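Report on the structure given below.
Missing here is one protein chain; the remaining ones are kept as they sit in the complex.
So, subunit A:
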Amino acid sequence: MPTSPVKVRIPLTSFGHLITEVKKQLFGLEGPAAVKLTGLRKYFNSYTIQGRRNCVLATYSVIAVTAVAYFMHRQTKKEAQRDSTD
C-alpha cells in the first residue's frame, strides 16, 4: 500500500497549518532567515512568529478602523438628513 510522503504528524486543528506542513515536507519550502529581512518585511512577514503577530494585529486594526469610520459616517449622514428635513 503506498505510504504518504508526509512524515511528521500534522495538527488537524487548522487548515492553514495543514497546507504549510505539507508544503514544507513535500517541497522543502524554507523561509528566509530573519537577518535577511529588511525594512517593513522585517516586522511584517509570515516567517517569524513576531512578523506573524504583527500581520494579525495590523489586519485587525485595519478592520476596526474601517468599521469605526463606517459607523461614524452613517451617524453623520443620519444627522445631516434629520437637519435637512427640519
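One rule holds in what follows: a contact is a pair of C-beta atoms (placed from the backbone, for glycine too) under 8 Å apart; a residue touches a chain by one contact, two chains touch by 3 or more; residues count from 1.
One rule holds in what follows: contacts and distances are computed from a predicted model.
*Asks:* Assign the chain not included in the display its UniProt protein name, restricting the answer to "Very-long-chain enoyl-CoA reductase", "Sorting nexin-7", "Dynein regulatory complex subunit 7" or "ATP synthase subunit a".
*Replies:* "ATP synthase subunit a"
*Asks:* Across the whole complex, list the residues on subunit A that are touched by the chain not included here.
*Replies:* Counting over the whole complex, subunit A touches the hidden chain at residues 11-17, 19-20, 23-24, 29, 31, 46-47, 49-50, 52-53, 55-57, 59-60, 62.
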